[in-house]
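Here is the structure we will look at, set down as C-alpha cells.
Of the protein chains in this complex, all but one are displayed in their positions.
Note that the chains take the letters A and B in the order they are written out, and that residue 1 is the start of every chain.
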Amino acid sequence: MESLLEVKNLSFSFRTYGGVVKAVRNVSFDVRPGEILGIVGESGCGKSVTAQCTMRLNPEPPGFFEGGEILYKGEDILKMNEKELRKIRGTEIGFIFQDPMTSLNPTMKIGKQIEEVFIKNKEMSHAEKKQKAMEILRLVGISDEERRYNQYPHELSGGMKQRVMIAIALVGRPSIVIADEPTTSLDVTIEAQILDLLKELQKTTGTSIIMITHDLGVIAKLCDRVLVMYGGKVVEKGLVNEIFYGTAHPYTKGLMQSIAKLDTKKGEKLHPIEGTPPDLFAPPKGCPFAARCEYAMEICSEMPPETYDLSEEHMTCCWLQHEFAPDNDLRRPDAKKREVE
Amino acid sequence: MAEITREKFKVVGKNISSMESISRPNIGYWQDAWRRIRKNKVAFFSLCLIGLYIILAIFAPILSHYTHYTQNVNEMNQSFSSSHWFGTDSLGRDLWVRAWMGARVSLTIGFTASIINGIIGSLVGGISGYYGGKVDLLIQRIVDVLYGIPSMIITLLLMVVLGNGVHCLIIAMICVGWIGSCRTVRGEVLKLRESDFVAAAKIMGVKDIVIIVKHILPNVMGLIITSVTMAIPNAIFQEAFLSYIGLGISPPDCSWGVLAKEGIQMLRVYPYQVFVPAFMICTTMLALNLLGDGLRDAFDPKLRGTE
Partner (left out) sequence: MAKYILKRIGLSIVTLLVLTTIVFVLVRLMPGDPFSSDKMTPEIRANMEAYYGLDKSLPEQYITYMNNLLHGDLGYSMKYVNQSVNRIIADAFPYSADLGIRALIFAVIFGVTLGVVASLNRGKKLDAVCIIIAIIGTSIPDFIMGSLLQYFFGIRWGLLPVAQYTSVAHTILPSIAVGFYTLAMVSRLMRASMLEVVTSDYTKTAKAKGLSKWRITIKHQIRNAIMPVVTVLGPLVASVLTGTFVIEALFAIPGLGKHYVQSISNNDYTLVLGMTIFFGAFLILMNLVVDILYGIIDPRIRLSGKGK
C-alpha cells in the first residue's frame, strides 16, 4: 500500500541554555491511507515532538532538524517554505492538541475558530464557511450547533472543548489527523466518548489518524499499527497484535506488565518499570533503556542496538535478537538483522 | 566501532543507581539567588554603581573643602573645571558637593521610605493573607478604597500639612505607599497558604508561627526584596517631583529634585546645571530598575537551577 506520509531517519533537537537536547533521534515510520497508527511511550520520550515535526509546529529556533526527511505524498516537508507549509497545515494534516482547556483562543467565538481553517480559501463565501462549520460541529456530536457557534470556549465543558478541537482538525478534510494525547486531560467517562468519536470519524471520513498516547489501552482499542518510543528512539514497531502477543522489546514488555488487567488476581503485584528515562542532554551512547532493563547485557550500554525484522511489519531495536545473545522469552529465532541503508 | 564479541552478551541486569547519580549538585535558595545575581552582568554592575553612589554620598562632601551652602559671588555659573568638578550654580555654590549632598537626601528618602513601606505592607498583607476570614475582608475593603485614591494627591496634601523636610517626606510617602506591597504580599501568601506543603505542615501539627517563619517567609522574601528594590526609584522620583514643585526639601539644603528645579530655571543659559542632577537621578533609577529586574529573575523559582 502506498504511504501517505513517510518519515525517514528523522532527528530533531532543541538548543537550550543547558545545552542541546536531542529530543528525537533517527526515527523512521510511515502512515498509510485510512489507518490508525499509535505512538506510545512515557512522557518526554519524544512522541509529541515527532508528531509536531510532521507539521513543523515545533518552534524553530530553539528547535532544529539534525537530519532526515518527512515525505508527504512524495514531497519533503523539511524543504518547504512558510507558504507551502501553510497549505499542508489544517487542510492536509490536522492536529488535535493534548489540552483543550488552553488550546482554544479564549477571546474568539467557537464558530470563528473553526472557520479560520478556510481563511486560505479566498473563493469560499462566508455562508459556505459557516455551513461547513455547522456541519462539522454536528458531526463531532455537538447538538445545538447554532448556539455553540456563537459561544466562547469558557462556556463549554472540557469534553465539549475537545470536540471543538476535533472539529477544527477535521473541518479542512485533511488526509491525516494527528491526535496528541487527546484524552489525557479529560475524565475517564469522557475519554471513552472521545475515543469512540475518533474511531467513528475515521470510518466516515476515511482519514488516517496518528494517535499519540501513553496508554496501551487506547492503542488496543483504536490502532492498527503501533510505534513504541523510548528516549527519543523507536524501540519497537509492528501491528497491534504482534506488539501485544509477540512482544520483542524489554521496554514494551515493561509497559505491558505495569498495567492492571481484568485477569490480574487480587494480591498480585503490578510491575512498574523502575528508574527514570535518560537525560536527553547527554543520551547514553548505547541503548537508552539499558540502565532500566532487566535483560541488559554488557554490550547494551556500549553500542546502540541494531535493528531486527521479525516479520513484514514487526521490527525491534534490541541486542537480544543478536545471534550471540542468551536465550530468553523475548528472543525470536527468525529475527533478521536489517542491513544499514 | 568496537568489535561485537560473544563476551559482551553477558547479562548484567538493571543498573538503577547509575541513573540516580547524575542528579545535579545541591544549592541553597539564597546561594542560588546570589550566584545568579553575580552572573547577571547588568544587575551586578547596577549593584556596584549604587554602592559607588552611596560611598560617594557619604565621603565626597567630607573630603571636599567646599560646603553645599557657601555662596561665592565671584564664582557664579562656572562650567566644569578642576576646582569645581561639576561647576557652580547661580549662587556660586559648588555643584560637586551639592550633588552628593543631594544624593544623601535622595537616597536616604528612597531607601528608608521603600523599606518601611515594604515592612508595613508585608506585615499587613501577610496577616491579611494568612489568617483570611474577617480580618482579611476588613483589610481588603480598606485597601480597595485607599487604592482607588490617587496616591500622589494625598502625598501632596500631606506634604503641605506636614511642612518641608526629610522626615516629613518619608512620613508622607509611608501613609499611602504601603498599599502596593500589601497587595502583592497578600496575593502571594494566599497562594502559599493553599499550597500542599503548608497543608502537609499543618497536618503534622506544626505551629502557626513555625509555618510562617519556616515555610511562608522564605518563599515571599524574594518577592518582598524585589518589590522594595523596585519601589526605591519610585520614591526617589516622588521626592524629586515634590521638591520640584516646592514641597520637599527647602533651601539651602538640597536633594536631586531641588538641584533639578534650580537647574531648569537656568536651562536656557547654563544647561549643564540640569544635566548634572538629571544624570544622577536617571542613572540611579536605571540601576535600581535593572537590579530589580535581576532580583526578580534570581528569585523566580521557575528559573531555579537553570543557568
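Convention: a residue touches a chain if its C-beta (ideal position, glycine included) is under 8 Å from a C-beta of that chain, and two chains touch if they have at least 3 such contacts.
Because the structure is predicted, anything quoted here is derived from the model rather than measured.
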{"item": "Selected from B:156, B:171, B:206 or B:221 as touching the chain missing from the view", "value": "B:156"}
{"item": "Selected from A:70, A:168 or A:335 as touching the chain missing from the view", "value": "A:168"}
{"item": "Omitted-chain contact residue, chosen from A:119, A:192, A:259 or A:282", "value": "A:119"}
{"item": "From A:16, A:43 or A:105, residue that would touch the chain that is not displayed", "value": "A:105"}
{"item": "Residues of chain A (touch criterion as defined above) contacting the omitted chain", "value": "55, 57, 59, 82, 85-91, 94-95, 97, 99, 102-108, 113, 116-117, 119-120, 152, 154-155, 165, 168-169, 172"}
{"item": "Chain not shown, touching residues in chain B", "value": "144-146, 148-150, 152-154, 156-158, 160-161, 163, 233, 237, 240-241, 244-247, 260, 263-264, 267-268, 271, 274, 277-278, 281-283, 285-286, 289-290"}
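Convention: only the chains that are shown with their structure count from here on.
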{"item": "Distance from chain B to chain A - Cα centre to Cα centre, in angstrom", "value": "49"}
{"item": "List of chain B residues in touch with chain A within their complex", "value": "1-2, 4-16, 18-20, 22, 306-307"}
{"item": "Touching residues (chain side chain A, partner chain B) in the complex", "value": "17-18, 274-276, 278-279, 290-303, 319, 322, 324-326"}
